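Questions regarding the structure given below will be posed in turn.
The other protein chains are all here in position, but one chain of the complex has been omitted.
Here the chain labels run A, B and C in written order, and each chain numbers its own residues starting at 1.
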Amino acid sequence: MQIKNVTRSEKLHKLALTIFSAILVICVAIGLMISVSFLPVRDAELIEIVSTQLPASGVSHPVTAVLLNFRGYDTLLEMAVLLLALIGTWSLAPLDVQADDTRHSPGEMLDSLTRLLTPIIVLVAGYLLWAGAHAPGGAFQAGALLASLGVMIQLTGWKLPIELTGIYLRFIHVCGLVVFLLVAASGWFNSAPFFSLPPDLAGILILLIETFAMLSIGLTLATLFLLGRPHSTP
Amino acid sequence: MITPDLGITLVVLPLTGALLAFLIRKHAHWIGLGTALAVSLILASLLTDLVTSPGDYYYTLGGWGAPLGIELHLDGLSAFMLMASVVTGLGVSLYAFSYFRIPPQDNGKSAAFWSLWLFLWAGLNALFLSADLFNLYVTLELIGLSAVALTALAGSRDALISAIRYLLTSLLGSLCYLLGIALLYHTYATVDLTLLSGRITAQPSTQAALALITAGLLLKSALFPLHFWLPPAHGSAAAPVSALLSALVVKASFYLLARLWLELFHPIHNLMPDLLGWFGAAAIIWGSLLALRQIRLKLLIAYSTVAQLGYFFLVFPLADNQSDEMLVGAWQGAFYMLLAHAFAKSAMFLAAGNIQLFSGHDRILEFDHIAQRLPLTLAAFSLAGVSIMGLPPSGGFTGKWLLLEAAIAQERWGYAIIILMGGLLAAGYVFKVIGHAFTQAQTESFISETRTIPAMMQWVALALALVSILLGCYPAPLLELLTIGNPFNFFHPGS
Amino acid sequence: METTLTPILLDYLLASLLTLVAALSLFSHNLFRAIILYIIFGLLLGFTWIRLDAPDIALAEIAIGAGLTGALLLSAWAVLARKDKSPCKSKM
Partner (left out) sequence: MTIAILYASTGIGLFSLGLYALIVLTHLLRKLLAINVMSCGVFLVLAGLAAHTPNAIVDPIPHAMVITGIVVAIAATALGLSILLRIHALTGRVHLPGVDEQFDD
């Protein structure tokens, strides 16, 4: 067993660290507060540009237009970040160790609740996805909802059949990025820059990207949870 | 005329490769190698285009244009960094192709390595091309998280602990950067670098953003005294990963800091250049002294990175308020050193990887006739050492000479002495390794079984080291490449 | 529009509650309580986003920031708690 032998010098060291970081953080906070409170009201030029270009983006909800069209490149890279977190996590905790985990169901309550909630959640996710074009919602929120469904199903003791953990599952993980890349590259065929969506098709293309993005995001988030679960073999 | 889509291809190709390597795990190494070759070809044609029609190129993604959409920017400086990334990346890919197929490495690890590395590569190239502050944040996260995952891939206790320390540091750095971006956005209503550089004024929020962004990027580029996370991470990762981390990842944040400095913060700074210079000088001395004290080869090389990073930061005081010629010279020196260091340091880490695989450890005192048994690897280490020390003819020498010239011309003797002393100390730690490589093991260790090292892994290390030497023989065209598009005297467009 | 410019009591309440819950979560002695408080913090932040007229962020924050992050944290806590109780700790 590790014996904690806290000497006086260690205590002093810790106290010094605490005081030093408290002073540092207070200085940072005061400086930032001052700079924020002196922030002038900026002009609305960019907001006007967003609203004038909105009709050309294919959707009428500005946040979705920014995420999937105006700044779609950011979203593409951000989905890559999510996928790479999955790959990193996966390399640390192989899925096949988890698959043969023996676990009892936490009870009928959760079981029947899940049965009840599953169709509702799928419906709501679908609605959020569709609504994203003109109202709050979109692929990320819908994907997160699907992932929470996945978490709930895992908590009821359902296990992923081992034959599904192969390339089919991985294909759903990447399909969001693949479709996004394909749509983005389609600009090249019209000799337009990367990521340009033709205005008359933009709406349908964005819906296409978002559908697959929702599946990928949902499954990736659910897999991240699955990989982090307690398993019997350490 | 330059083909505008070539730039974004340098991001899309590795991204596609990463997805394929994740999908088809069995052949991940072939996918990785193919991607590396394709990326190199694209870069070659991009460089040819840029040299034949020099200029400053902008590419509007989605065709929206600056304040609304994201723009890519290609000039000599970004092309130079892309070259560093692609040449090192190609070398490391060739090395990793053999490295991850040596028996104790399992297939899952190899597949994970290739996807993570290709994501990292996409992030690096995206960072060097981006002209949008928020997009740069996303690329920083792509680079940071893949670097952390690659460090953790080694799987040992030390690697995991340094990986999580690296993760926390990297996230702290990105959050500081993002908060700075938030302040800039709400002051000037844009995150586009070119637009911002026209609008920036000295305001409280801008000063705060300058401090936050600089602090975040210094943390990520491990400038002394914020280097604490670097040696354990670079010292405990797998050899090809250490090479990538030391050669490219820390330099990406240095590049970003330099770029923001040149385009945004130049007119509003006050004490900052001198502060960065002092920290850089301290890093050279402190990093070299610690490198001398190390008993493990990879940690020695990692501390040498801490020291060499210090040199790059000397450019901030040396290029501050100078005539155009002097300013350009100092910046060329810093970036030339950066390029030479990328090749030399990756060669060193790959050589160290060979030695570690060969003898099962990397304890310097227990090296047993490495020079006779791994001549190619030791040649690679020594040649890379020549460039790190800054002896002529080598890329390291050219870069250091340009910095020294600037220091002497400005009569900043302190910096000049530090530059020379750093070289002497580097000679100390490089010769310490070479000396032990020629002799018998000093401490009697039970002779462990040695392993044969694939020829490819030895030749790649040697080739990268040779490139870092060759950089010193023909510096003129590359130094000229750096100035295409006038990245260094942004505020004197007339001259 | 004028009403949205100056903060009302609710805003002061939310702002101080956010800070308080965050502080309680970070400096709570019990790890489980810290995580639960963090989830409550995420939900409060979700309300804040609604108040700030950002329903998209509110949805994402509640689903991802509070919900899924909370689930990940809790399952990690479960592993830590189970291992700490087991006798294999003595091998340290």
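In the analysis below, a contact is a pair of C-beta atoms (placed from the backbone, for glycine too) under 8 Å apart; a residue touches a chain by one contact, two chains touch by 3 or more.
Since we're looking at a predicted model, the values are computed, not measured.
In the full assembly, the chain not pictured is in contact with A, B, C, by the touch criterion defined above. Contact with the undisplayed chain is limited, among B:Ala149, B:Met389, B:Ala426 or B:Leu482, to B:Ala149.
From the options A:Val81, A:Met152 or A:Leu181, the residue with contact to the unseen chain in the full assembly is A:Val81. Counting over the whole complex, chain C has residues 1, 4-7, 11-12, 15, 18-19, 22-23, 25-27, 31, 34-35, 38, 41-42, 45, 48-49, 51-54, 56-57, 60-61, 64-65, 68-69, 72-73, 76-77, 79-80, 83, 88-89, 91-92 touching the chain that is not drawn. One chain is missing from the display, and on chain A it is touched by residues 2, 17-18, 21-22, 24-26, 28-29, 32-33, 36-37, 39, 41-44, 46-47, 50, 62-63, 65-67, 70-71, 74-75, 78-79, 81-82, 84-86, 88-89, 92-93, 140, 217, 221, 224, 227-228, 234.
Mapped onto chain B, the interface with the missing chain covers residues 134, 138, 141, 145, 148-149, 152, 155, 157-158, 160-161, 163-165, 167-168, 171-172, 175, 178-179, 181-183, 185-186, 228.
Operating definition for what follows: only the chains that are shown with their structure count from here on.
Remark: chain A and chain C have CA centroids separated by 17 Å (rounded to whole angstrom). Note: centroid distance chain A to chain B, computed from Cα atoms, is 29 Å.
Per-chain Cα centroids separate chain B from chain C by 37 Å. In the complex of the two chains, the chain A residues touching chain B come out as 31-32, 34-36, 38-40, 42-43, 45-46, 49-50, 53, 69-74, 76-78, 80-81, 83-85, 87-88, 90-92, 94, 167, 170-171, 173-174, 177-178, 181, 184-185, 187-188, 192-197. Against chain A, the residues of chain B that register as touching in their complex are 4-5, 8, 12, 15-16, 18-19, 22-24, 59-64, 67-70, 108-109, 112, 115-116, 119, 122-123, 126, 134-135, 138-139, 141-142, 145-146, 148-149, 152-153, 155, 179, 183, 186-190, 203-205, 207-209, 211-212. Across the interface of their complex, chain A is touched by residues 55-56, 58-60, 63-64, 67-68, 71-72, 75-76, 78-79, 82-83, 89-90, 92 of chain C.
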